[in-house]
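A protein chain is absent from this complex, but the other protein chains hold their places.
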Amino acid sequence: MSEKFLTKRRVEFCETDAAGIVHFAAFLCYMEQAEHEMLRSLGVSVMETQADGSHISWPRVRVDCEYLGPARFEDILDIEISVSRMGNSSVTYKFEFIHEKTVIAKGTVIAVCCLLSPGTPMKSVTIPKKILEGLRRFATTDANGNAGS
Amino acid sequence: MSEKFLTKRRVEFCETDAAGIVHFAAFLCYMEQAEHEMLRSLGVSVMETQADGSHISWPRVRVDCEYLGPARFEDILDIEISVSRMGNSSVTYKFEFIHEKTVIAKGTVIAVCCLLSPGTPMKSVTIPKKILEGLRRFATTDANGNAGS
Amino acid sequence: MSEKFLTKRRVEFCETDAAGIVHFAAFLCYMEQAEHEMLRSLGVSVMETQADGSHISWPRVRVDCEYLGPARFEDILDIEISVSRMGNSSVTYKFEFIHEKTVIAKGTVIAVCCLLSPGTPMKSVTIPKKILEGLRRFATTDANGNAGS
Partner (left out) sequence: MSEKFLTKRRVEFCETDAAGIVHFAAFLCYMEQAEHEMLRSLGVSVMETQADGSHISWPRVRVDCEYLGPARFEDILDIEISVSRMGNSSVTYKFEFIHEKTVIAKGTVIAVCCLLSPGTPMKSVTIPKKILEGLRRFATTDANGNAGS
């Protein structure tokens, strides 16, 4: 049985646009912020610098977002995250944004665990065991046992 | 025979993040800006205010983006847009971002033609004929004749 | 004796830039968000819509910011606000950003109380009494009794 990671987010004024609603690109930042909060809740430092100056980073390889209703300045959004797939080096997150019990947006993010060292190109690495175990808590039943990145 | 709308965009510093590359959410703004430029090229004012204070707006109902390679500060990106579907009130745009002849990102945006009047909820309307005719120029062969949305 | 309004803010990844630190423009958003939080703490709705569709808004007429040290991803910043001047329709806020007991930035915002009605130009109005009384709590000793804007 899996659980969802739950957090909240208030819409800030700088995130709205001249249509009077949250700009659609802001939802991608909301997703990233919620993901980072979830990782912190697992005791994982999102951007831990190693002795050699390198660090783990999670670039996105794919995102999507469906907009089902508007969000406005000062609205408080409930955000739910689950892990729908875990590969060797990649994680697929599913997000739901809920305002006053109505789902107003749904999104997907595929992030890849990468090592960033000064002066060398970013490269994907196997997700550290500690992180993998933490993520399993939020994994849907079909998220495990997948091969490949 | 369709053509693509072509434009260019230089990466600005405020669009980069601490991983040293363009933040993934910035690509959604790039798509929107390129779309608006395309509409302007068709003689369409993107947010024309009517006498009663109402205006046409194009909220997004769905976006996706695949990230195939990084973009960095001051990179010049070639952006190509085509129209892959035209419905009654919705348009589906396909975007490709190219840096030095390599596709670094691909995206899709579904926008809906809406009327925004002060004090009333936004509602979708039939795309004005002038805009529809303009968009046809960039439509792929299978984009037309679709009913619905 | 005045007090300061205190709040906290965690640096999000999308607020950093390729120099590895918070982008300087993000501090203006931090100031605005802290100001709105302070107004909410006073029971003031920042953008309350009236029956005729008009609402109070607080456009800025002047801002400044001094950057004394960097802030980085996931840093938690303490933000302190005081009101250094109250005019008829304008308020001057002073901000301090503190990270691990060091002031890393200082800013000033002058906001003007305006009425925004659909279809008419924005115009400045006298600050409603309820808001003025709330703000007084955070006013420095020399902030009152000023005439003018």
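Every chain is named by a letter (A, B and C) in the order it is written, and numbering of its residues begins at 1.
To be clear about the criterion, a residue touches a chain if its C-beta (ideal position, glycine included) is under 8 Å from a C-beta of that chain, and two chains touch if they have at least 3 such contacts.
For clarity, every value in this text was computed on a predicted model and none was experimentally measured.
K.L.:
Touching residues of chain C against the unshown chain: what are they?
P.N.:
Touch with the absent chain occurs at residues 18-21, 24-26, 28-29, 32, 47, 57, 59-67, 70, 116, 122.
K.L.:
Could you please point out the chain A residues that touch the chain left off the display?
P.N.:
Residues of chain A in contact with the hidden chain: 13-14, 16-18, 20-21, 23, 25, 53, 72-73, 118-119.
K.L.:
Going by the touch rule given at the top, which residues of chain B touch the chain that is not shown?
P.N.:
For chain B, the residues touching the absent chain are 12-14, 29, 32-33, 36, 40, 45-47, 73-74.
Everything below uses one rule, namely that only the chains that are shown with their structure count from here on.
K.L.:
Using CA atom averages as chain centres, what separation in Å is found between chain A and chain B?
P.N.:
Chain A and chain B have C-alpha centres separated by 24 Å.
K.L.:
Compute the distance, rounded to whole Å, between the mean C-alpha positions of chain B and chain C.
P.N.:
34
K.L.:
So which stretches of chain A touch two or more other chains?
P.N.:
In chain A, 29, 32, 47 touch at least two other chains.
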